[in-house]
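Single-structure report; data block below.
Removed: one protein chain of the complex. Kept in place: all other protein chains.
Right after this comes chain A.
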Amino acid sequence: MSITILQSGVQMTLQGAPRIGTRHLGVPASGPADPLSMALANRLVGNASDATAFEITFGGAGLCFNTPVSFALTGAPASLTLNGEPIKSHVTYAAHEGDELQIAPATQGCRIYVAVAAVLEARRFLGATSTYIPAALGGHKGRALKANDQISMAFVRLVPTQTTPDDLQPVCSNSYTLRALEGPDFSLVSADVWDEIYTATQRASRMGVELTGTFPEVGPDANRPSSAIWPGALQLPPGGRGFLLLADAQTTGGYPHILQVARADLHLLGQMRPGDRVRFLRRTHEQASEALRAKQALLSTWLPDFAL
């Protein structure tokens, strides 16, 4: 019982739960860049929110189901076909043996998730199956998937068809307003940072997204002794560009940490693509905390086991 990768697109990996409590070992969280979309895909096939699933960057990928199994797609919008017939995201489908799923390039957003009603075979490291490519941890042999890879499945199921409620289907956009707080090195920048519009560059990966726009120039002497950093941090390396950290971000760093995206909005970072616009919306601690509770409450009836 397996799935064969036909085309892997720009990057396809297996992601599951993030690694928690491992940053003091230098081990990043990993896990889905957009955990909400992965949870929604898993929900449609009756899996736990953080069950191992496929994360596909920019689409342009194909899978062949070698055994009958239910599956669902979420995340960045793209044309989808099963054996040439159009299908939709946010709906459960049943694949027959030999069915081919084709995912066209994403028209907006960045990452597409495919969940299957089965347990995908993946390496486990420190309790999680998520792939971390730089150190070859987790996933399928610790690496990105490529054409002809076979991913074994266990506990394969066919489940009833479900659809994500309309109001819970995230909308991808080319412009993001991210709630954020001052980072520990905020004093290096001026309040203008809240009024600027930044643009994501081509330098975008699971480690982070580079932003251009008006940042103050800081030299190497602005570097700090290494301190903890984590997803959602906006760092300011020398050179006048920002770097917004994602799921695979290194655990410590010395570049100034000027802003921190609020936890409530972290999942949005996984859908930012080159050219997208970003504004940061200043929030107090109380407001950020309240925003998290409000968004969590909205999701909790449909995704009872998911935490932002």
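As a working rule, contacts are C-beta pairs under 8 Å (C-beta built on N, C-alpha and C of every residue); 3 or more make two chains touch, one makes a residue touch a chain; residues count from 1.
Simple rule for what comes next: contacts and distances are computed from a predicted model.
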Chain not displayed: protein name in its UniProt record ("Molybdopterin-dependent oxidoreductase", "Allophanate hydrolase subunit 1", "Transketolase" or "tRNA_anti-like"): "Allophanate hydrolase subunit 1"
Contact with the hidden chain (one of A:T57, A:T74, A:T164 or A:Q260): A:Q260
Selected residue (touches chain absent from view) among A:L137, A:M153, A:V189 or A:L236: A:L137
Full-complex contact with the absent chain, from A:G183, A:G208 or A:G270: A:G183
Sole contact to the chain not displayed, among A:I20, A:I197 or A:L298: A:I20
Residues in chain A touching the chain absent from view: 20-21, 23-28, 125-126, 132, 134-137, 181-184, 225-228, 230, 232-233, 250-253, 257, 260-263, 283, 285-286, 288-289, 292-293, 296, 307-308
